[in-house]
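Shown here: the complex without one of its protein chains, the others still in place.
Presenting chain A:
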Amino acid sequence: MKKRLSLLFSLMLVLSLFLAACGGFNKKEETAGDQAGEDKKADVPQELRVNINTEPFSLHPGLANDSTSGAVLRQTFEGLTVIKDGKPEPAMAESYEVSDDLTTYTFKLRDAKWTNGDPVTAHDFEYAWKWALDPKNQAQYAYQLYYIKNGQAFNEGKAKAEDVGVKALDDKTLQVTLENPTPYFLELTAFYTYFPVNSKIAQKNPDWYKNAGPDYTSNGPFKMVSWEHNNKIVLEKNENYWDADNVKLTKIEMFMVNDPNTELSMFNNGELDWAGSPTGYLPTDALPKLKEEGKLHVQPIAGTYWYKFNTEKPPLNNVNIRKALTYAIDRKAIVENITKGEQIPAMAAVPPTMFPENEKGYFKDNDVEKAKEHLKKGLEELGLKDVKDLPPLTLSFNTNEAHAKIAQAIQDMWKKNLGIEVKLENAEWNVYIDKLHSGDYQIGRMGWLGDFNDPINFLELYRDKEGGNNDTNWEHPKFKQLLIDSQKEADPEKRKQMLKEAEAILMDELPIAPIYFYTNTWVQKENLKGVEVSGLGDVLFKWAYFE
C-alpha cells in the first residue's frame, strides 16, 4: 500500500511539472505590453537592449570579418557613404566626383570629429585602408579592398604602400584610384573594411582596438563605453558626431547570449527590446506562433540557400539530370513546413532584393512533369535504360537540424517524383567545408549572403572554375565574359541586362539548385521606431528611437 501511494505521488509530481511547462506564454507578455503603454510619451528612456549572440572577432574595422563585429562597428563608425533605404548616401563624404572612366573617385570630406575631438581627415582613411591591406597586419578581409588600384599587389607583397590607389590630397580631400571600373564602389565605401581609423591614436598605440577606453575612438553615431568580453558591450551617444542632432538613442546595450530560446524568453520578460535577426536568432519552433499573434517582423534579405552540384561527378556532369533534380524540388513545401520564416522559394540565383523580378524566377517550382522529361533525356544521353542504373548519389550537408530536415524532404521528393535514391551524409562544419572546397562531394548544401548590394556578389563566385567559392567545377565562357564586361559598363541599365543574361545562363546550366531566399525574422518592442535594416540584413540604430 505504501509503495503504491508513493508511486501515485511521484506520478502526480511529474505530471504537474509537465502541465506547468505546457501552460500558455501569454500572461507575462500582456503585463510587459501594459507597462510599455503606461509610460509617458515624453520621457521614454531612449535606451536600447539587443542581443548580438557572440563576442565579436575584432572591433577594429580593418580586422573585422564577421557579422557580429559588423553589427557593432556600424553603430560606432561611419564610412564615406552609408546605406539608407537601399541606396548609398554621402556620410563622412560631403560630396564626390567620379572620373569618366569610373576609375577615379574624389571625395570631399565633411567637418567631422572623432569621439575624442580630433578631426576626421582624409589621412585617417588613407591610413586605415593601407593598414588593412598591409600583409603584416593579417586582415582576413583585406580582399574587400582589392578593388583599389594595387590593393591586391600590396597585400600580396608585390607592391609598396605608396603604390596603393588611395591618397589624401589634403585634410579634406581623398582621391581613390580603382583597379577596374567598379559600378558599385559607393556601396563598398559603406562597408566596415572601408571605415576610417583615427591615425593619430593608432600610430601611438597599436593595441587601441583591443578594449574600450580613451584610445578607442570612433567617428560614428555611438561611442563604445565598455566592452566586457564574452558578456556585453555598452554604447552611448557620441556627442561629437556630425549628425548628433538626429541621434535619439542615448544608450545601446549589446548582450552576448548565444541561445535562441533564451533570447526570446528575455524579450518576453522585458529584458530585451529586440530579439531575432539581424543580430540574433529566434527559435524556428516559435515562428508560427509569433506570426499568428502578429508579432513577427519579416524582411527578405540578400541571401540564397542553394544546393551545389559537383559537375564533374557523374551523373551530375549531365545538364539534364541536374535540371531534373532541380525542377523536382517542392520549395513552397520546404519554406512553409520546415524553415517557417516566410522565406521565398528560389528559382533564381540573385535574391529579389537585388532583382525584384526574381521572386518569380527562371523556372516553375515543383515542376515534376518537366523534371521527368529531363530525366528521360538525361538517361538517354548517358546511355542508361532505367533510373536504377544511375550511379549512386550522395547529398551532403553540415550537421544542423534545419539542414537535415530540408535534406530529408528533398531526398523524399526526388524519390517520389523521379525514383532517384540519394544517400544523406552530414559532417561537422569544418570537415564539411573542407570536403566541399576540395571537390570531395556530389551534391552539397551551401548558403550565400551578399556583402554589398550588387548582383555580382551572387554571380561572380561561379565565374572561374578555380575561384575559391565555386566548388561546382563549372565554368562557362559566355557567362564569364558577360561578368567581365559588366564591370566596365557605366550605364546601370545596360549593366543590369548583362548580369541578367549571365544569370539566365547559370539558371539554364544549373550547376546549383537554388532552394530559397533568406529572410530576417525578429520581434521588437512596438514603440521602437526608425531602426534601419538594409536589404543585406545589416542594422543601423542611428535613426532609432522609442515613442
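Going forward, contacts are C-beta pairs under 8 Å (C-beta built on N, C-alpha and C of every residue); 3 or more make two chains touch, one makes a residue touch a chain; residues count from 1.
One rule holds for everything that comes next: contacts and distances are computed from a predicted model.
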| item | value |
| --- | --- |
| Per UniProt, the name of the complex member that is left out, chosen from "Sulfide dehydrogenase (Flavoprotein) subunit SudB", "Transporter", "NADH-quinone oxidoreductase subunit J" or "Oligopeptide transport system permease protein" | "Oligopeptide transport system permease protein" |
| Selected residue (touches chain absent from view) among A:55, A:425 or A:532 | A:55 |
| Residue in contact with the excluded chain [from A:101, A:156 or A:389] | A:156 |
| Contact with the hidden chain (one of A:86, A:135, A:419 or A:492) | A:135 |
| Residues in chain A touching the chain absent from view | 2, 6, 9-10, 13-14, 17, 20-21, 23, 25, 27-28, 55, 57-58, 60, 63, 135, 138-140, 142-143, 155-156, 207, 209-210, 228-232, 255-259, 261-262, 265-266, 268-269, 271, 428-431, 433-435, 437, 446-448, 468-469 |
